[in-house]
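In what follows, a single structure is set out as structure tokens and then discussed.
Note that this complex is displayed minus one protein chain, with the remaining chains in position.
Per-chain residue numbering starts at 1, and chain names A, B, C, D and E are given in the order in which the chains are listed.
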């Protein structure tokens, strides 16, 4: 029954502390085979004046933007075809890699390419995985695609997965997309 | 500069404690935007006789098998076409979902199906993501495939990603595979 | 000089935390032969949002009713012969065992029996012992009885002890009474 | 789910630390209405050279002798009529108070007085309560007496309770006895 | 990267807690060769009702007056020749030892003696060292003297050091003065 205590400088919002507690709980459960209810995480906060490093009091650092929320916002804007809004979710230099290894840096280019493959497309989500990468949070989502081929035929239930790399600010610095459209589409 | 302390009953191996420290470090970094070197994790161990729950001393729980190691073992056995060995890595009832939504429970069936798509295949890995799912660890790996089509033509650099769900014992309870073979293969 | 720290979810009243500190102090002194002033107990409180078990924030549990207070209330009501009030202090099924092994579940029966032994009775208290039993708090009080025998003769200084078992809600689930009335009373 | 941590100087035996953990668990449960299994107590030990008070390293204090064990030893010696052994369990000046308020300091006197009441007596125990008094541990035991009256009539099932005050060394500094012999014995 | 935690009863001002954090940081750095920024000190405060020693809640103790501030106040009053004010900075029985081993208890005597050595004198400070002596804080300051000899010749850059012993209340209980005036002054 592992007990985790984390010491923070006062100043993080309750939602951030909740995310931290959940992330620490998950971290323990990745390694110790305890029932979920057996993992205790307590967050201790001390006032900035009560936290000193190098003999100087410190302010709390910045929270990392919730990576799942950031991805969902981006996906929502894409689904609403608000390309300007979605582009603003991307970090400078962000690259998107799509099936067949096609690479885009501008969402407009990616959308133009998509138009050669389907007339309409919608994503339905089954789940999100979140982990910490070397450079920042990584979010993978998966689910199924439905839509209409360019020839007017509808399709649905086609599996996909997207992998996003994010910055601490919640910008998307990279996206990789895999799906079964190539398996499913009518041969040319 | 968050400081995390985790209290364990003595008895976990050094490698388990190292994995725990790294998982807790990653957990903090998913939420607090601190430089990596600014996250301190200390593991405190007390002898079983010094840990009491409900007035009774306790023994340390079981460690969760290293999920990346478990996936790598499985992938190595598959690559060596040791189907019996690989099948032993699967939890009872494990299902594998392959491009086009093909579902298998027996590796032999999956291999037979693959033989209709390529004569030979090899995976090269770019990275692994690990997270905690509702039922156990989740590992996603990604990289590229190379091999030979059934018509003898070679291929390479074809993107793939595999998502594994694991049990605490390190058995694979589910695998989902996405790749660009459908984009790349010669039309029938 | 043992130092005890107890972590609580914020929400317990100051009186409860004081009782907890004293109980922990006594617990240490039952085992470690330290001068009373050498036992330090610090109660650390974290906000409910800073305490997570199983990845979910929790609310503080209920405090156990002060068992000595509960017993004193009951004894006060008995002394005032407020049988209805005193009966409300008893848990359902509570049994009282009196000298000679007489057992009662209704206070009225017990009082009726007492009337065959004395015309009037008062308790004067010397002390209370409190411990934790298997099912809940246990309070023992002791002191002397004074009063008037049924023949009008007064008596005083007759030793007694009462042992109460209580529920967490502070209801009395059992009472056992011993005293020297049988040694002292005029033979029939 | 209170978490208690107690810091000790290394040197107490496992049995003492177990008693301490149980006493702290009971202390929490006297005040916080948590299920027994929800109370965690961890004992942290530091080497004497790692514990400093007033700038000087310290040695662990003495453990308090297990008070229940001390009482059981005394009662066993009394039951075996090893008066010398039992007397050695008493602190200097210890007083025993028996039914009717009879006071003894020498066990031989007490036994002589008992011989006027019964020819033989045995105790059967139902339970022990332990608490911390102002001057040291307090143990109350209760149960029933069986034996033979001076006239040869047997008796059994007669309730008793004994209250012992002890020193840190485990010597008995006071005993008070209540029982129903006065209720039960044949009138003179 | 040592992490220090200090538990205080709530009630010390922010400035006192800052001094404490700095003193603890310095203490670590006197012994562990860590970069200054690698020493973390967290001050945990519990409400008086959450701190119990010997089963009784306690109030925070008094803070020690800032010894450097106390010395600077004294030196400022001396520099302003406010002898009454400066005398009030001295603990009863305080002794001042000046070059040549001259000892004074009254500032007026000391000033009278000084007048035989120089017509005017000013101190310029290079630094203060603070340490804890057996009886209280010790402050040493050093720097240079400038002024005018009794014969009207000016002087400057003459090294001095003063060592002050202080009480917890910030009164000066002793001063020792060394300087190079004896090296520098014109021979008689």
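Observations, loosely collected:
Basically, a contact is a pair of C-beta atoms (placed from the backbone, for glycine too) under 8 Å apart; a residue touches a chain by one contact, two chains touch by 3 or more.
Everything numeric in this text was worked out from a predicted model, so none of it was measured.
Taking every chain of the complex into account, the absent chain touches B, C, D, E. Set against the missing chain, the residues E:47, E:63, E:91 or E:148 yield one that touches it, E:63. Across the entire complex, the residue among D:12, D:51, D:74 or D:118 in touch with the chain not shown is D:51. Chain B residues in contact with the hidden partner, per the touch definition given at the top, are 14, 17-18, 21-22, 25-26, 35-45.
On the side of chain D, the interface with the absent chain consists of residues 7, 44, 46, 49-55, 57, using the contact rule stated above. Residues of chain C that touch the chain left out of the display are 1, 3, 40, 42.
We adopt the following convention: only the chains that are shown with their structure count from here on.
Touch-path distance (fewest steps) from chain B to chain C is 2.
In summary, the chains found to touch both chain B and chain E are A. For the pair chain A and chain C, the distance between mean C-alpha positions equals 57 Å.
Of all residues in chain C, those that touch two or more other chains are 7, 26, 38, 44, 53. Pairs of chains that satisfy the touch definition comprise A-B, A-C, A-D, A-E, B-D, B-E, C-D, C-E.
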